[in-house]
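== chain A ==
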Amino acid sequence: MSALAGNYTYYITAFLLAIGLYGMIGKKNLLKKLIGMNIFQTAIFLFFIHGAVKPGTTVPVLDSRIGMDAAAYINPLPHVLILTAIVVSVATTGVALALLITIYRRYGSLEETTILERMKQSS
Partner candidate 1 sequence: MSHLPVLIPITLLLSAFLIPLAGYVKRDFAFAIASVGAFLAFAFSLRGLLMVLSQGEIRYHLGGWAPPIGIEYVLDALSAFMAAVVTLIGLVVLIYSRRSVLHEVPQRVVPLYALAMLLLAGLVGIIVTGDLFNLFVFLEISSLSAYALMAIGDDRAPVASFRYLILGSIAGSFYVLGVGFLYFSTGSLNMADVAQRLPALYQSRAVAAAAIFIFIALGLKMALFPLHLWLPDVYTYAPSAVTALIAPIMTKVSAYALIRMLLTVFQPHYLRDMLPVTSVIAWLGAAGILYGSIMAIAQSDFRRMLAYSSVSQIGYIGLGIGLANPLGLIGALLHILNHAFMKACLFLVAGSIRFRTGRWEVSSFAGLGRKMPWTMAAFTVAALSMVGIPPAAGFFSKWYLLLGGIDRGNWFFVATILLSSLLAAVYFFRVLEQVYAGRSEESAFKNVSDPPASMLFPTIILGAGVLVLGLLNSIIVSRILELVVAPLNEPRG
Partner candidate 2 sequence: MPQVAESYFSLAPLAAVFVSLIAAVLISLSSRKPNLRETWTIVAALCKFAVVSSMLPAVLSGLRPEITLFDIAPGVSLALKADPLGLSFALSASLLWIFTSFYSIGYMRALKEHDQTRYFASFALCLSATMGIAFAANLMTFFIFYEVLTISTYPLVIHKESPAAISAGRKYLAFLLSGGVALLLAVGLTQRVAGTLNFTPGGFLSVSMGQAGLLALFSLFLVGVGAKSGLMPLHSWLPTAMIAPTPVSALLHAVAVVKAGVFGFARVMGFVFGPELAGEIGATTLTAVIAGATIVIASLLAMAQDNLKRRLAYSTVGHLSYIILGTVLLAPAGWLGGLFHITTHAAMKITLFFCAGAIYVKTGRENVSELDGIGRQMPITMAAFTVGALGLAGLPPVGGFLSKWFLAQGTVETGQPILLAVLLLSGLLNAGYLFPIVIRAFFKSSKDFTKFDEAAPLMVVPLLFTAAFSVLLGIYPDGIFHFYSLSAEAALGVVARGAP
């Protein structure tokens, strides 16, 4: 179990990645694909956050009690990276939702199968 203790988050990340990937590729409903994408991206955020953690350290905000010793703070860089990744994820989801709305307005459904049928009929 010691192997699991130290890095159980990696297993969770891998598990979430698998769910997200399945959601994106397996599901037929476009909105479910979008949800799958968000799960996928959250898994990666988890992976980065876990990478930044040092046992027994605190939030990387300068605290007079702890002083300037870097070892006392967790590694702030992955957090910054993930902040940007979150912005990107939100933007992608925003664009995806806008696309889904136009698709829904045009085809009246978000099921890929019905959309493809209606596309064939109209072409």
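Inclusion criterion for the candidates: all candidates are chains of the complex that A comes from, given by their letters.
As a convention for this text, contacts are C-beta pairs under 8 Å (C-beta built on N, C-alpha and C of every residue); 3 or more make two chains touch, one makes a residue touch a chain; residues count from 1.
The structure displayed is predicted, hence computed values, not measured ones.
J.: Can you tell which one of 1 or 2 makes contact with chain A in this complex?
T.: Considering all copies, chain A is touched by candidate 1.
J.: For chain A, which residues count as touching candidate 1 in their complex?
T.: 21, 24, 30, 33-34, 37, 40-41, 44, 47-48, 51, 77-78, 81, 84-85, 88-89, 91-92, 95-96, 98-100, 102-103, 106-107, 115, 119, 122-123
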